[in-house]
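Shown next, in structure tokens, is the structure this report addresses.
All protein chains but one are shown in place.
The block that comes next holds chain A.
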């Protein structure tokens, strides 16, 4: 009897039916078909009047139900996904909100169950992103798309799906290239950016999409594209760190960032539940699983990061991109579509492209000339862009007018100290990248500011001097050169190999600088002979002595190791054979060159021969010896003695010449001197407070959402209910002796707790 009643209930009790169908699809087929037919007729009524459908709730339930059990009857429900897609496509503007949401949910469910392919789902819902005018729906679809792509790319990349979506985005950008359909392009840019930020997409195609966006006709889309290139790598790094749990919580509350948090295993919650609830095997297993998941996550944090190429590096044809970007947005013909801030952003990107890829977009420099005046709004940004846009392959005659302009406008007696400092700093930044862009006269004029009363100007001028001491001391006035640089200059002049900066000649490190000094020293000490004679025995006997640095005479290095600068490339003489050959051919080439201009330096033949000899000696040393840390220590000592040190540390300037980093506009103003004002002080205070949490541990614990504890319950219980309990009545009925005991115990306790404090 009860079974029959259940059967009678079935048509209306969808949840029960769903459960039964899951267990036994075959025998409940009839019931399912009743539902399905009803759905079909209801759908047609809906299609005639989608806005004012009379029975939306029941229909919503039915859609969900069919989507859930659809896999049990694949033949009967073949058309179901397409039906839903049709409804959504035709009527999404007028459908009731809940129904619309349910349809999207069901489609996602169908995809999860494998009834439709991911590509198809994206084809269905992607157009809605741009056609719907409901904000919430758009947000929903956007989140769905991101989640879908995230899941598809979770373990291995899904190239086919990615390509489909990327093609869709491409076409969206292309088709929206009129001003009217701007939001479409904006959505494409937003989606791409989000996927890049989460490292779901990291291929050149993605970058191409954003390139397309940056060149888009609409201002908003173009700026979205540009800001992608400028900021997205930092964003991505941040997201990555956040994922690893290095940064606790950021206040960047994105629409879809919350689905990451769902992954966190809630060990604390489970532990608490185990403490409170009855201990069962199931709960214990749950805790174990959570711990395992947590461990796994922690392991992931320790894994080395995968290769992460910056978006700018992944560009195809950066030259063309930079030229088009400059031509479309900045050059004179483009009109004033962009505001100043936007133009600065674009300029920033163009200059970064030029700096990173060493492009030659010569129009930029003359464009910048116009803006480089102290009165210009946001001039530091323009100055930073100028510095970023210069590199060693820019012809000096293109850059020198820029430098001249900055010098004229910024660095003169009539201007304020910070203006002069900014000008000098900018000039320095440009010259680090391209030292040839200035004439000696102008440089010497500028370095004369080293005696300025303003500290920032003085420091800026000094830094300029410091730079040229390393790069080209001959351009400085004699007294600015400094001891080391002068010594080096005279030494090289005596050797007849005074090297001059030349345009287009790259600074290549050929060996360990100052190695000949070491060789000479070894000869003087007579160490070489020992080595060659019984190297094997010696190494066997006092291996340690030869290898380690003698700590007694090296007071500088603490750990027995010398400081090795990470950004300087040391040529360690491990691979002797090949390098030696190379060097031999090199030296021969040099000889040929010198032969060709023999007429000039006949009298320099003597030093020439000498140089060849020392080089040979160096070669033999490099070929036969493995340099120990102790050797390097000695080498440095000798180098400082000989005034050669600047070559090694000159590496700093050399590194700066290939510098790809951004130039910070605020750093151009020089160090801030004087007292901080109130706002700055408050900012510093706030910064210090940012991650700290105040208050007691207990209050934090209590503020967390939790159910009532037993203690609380007991405390709040109605007294009338408790009055007849033994706990309460017993107190009255206690014997005098017992009461005394309790009182005594209480006093003792009080005393103890007082004694503690």
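Methods note: contacts are C-beta pairs under 8 Å (C-beta built on N, C-alpha and C of every residue); 3 or more make two chains touch, one makes a residue touch a chain; residues count from 1.
Just so we're on the same page, contacts and distances are computed from a predicted model.
J.: The complex has one chain missing from view, so what does its UniProt entry call it, picking from "Cytochrome c1, heme protein", "Pre-rRNA-processing protein", "Ubiquitin-like protease family profile domain-containing protein" or "Rab5 GDP/GTP exchange factor"?
T.: Choosing among "Cytochrome c1, heme protein", "Pre-rRNA-processing protein", "Ubiquitin-like protease family profile domain-containing protein" or "Rab5 GDP/GTP exchange factor", the correct UniProt name is "Pre-rRNA-processing protein".
J.: Which one touches the absent chain: A:33, A:268, A:289 or A:742?
T.: A:33
J.: Could you pull out which residues of chain A are in touch with the chain that's been left out?
T.: Chain A touches the chain not shown through residues 8, 11-12, 33-35, 37-38, 40-42, 44-45, 48-49, 52, 54-55, 79.
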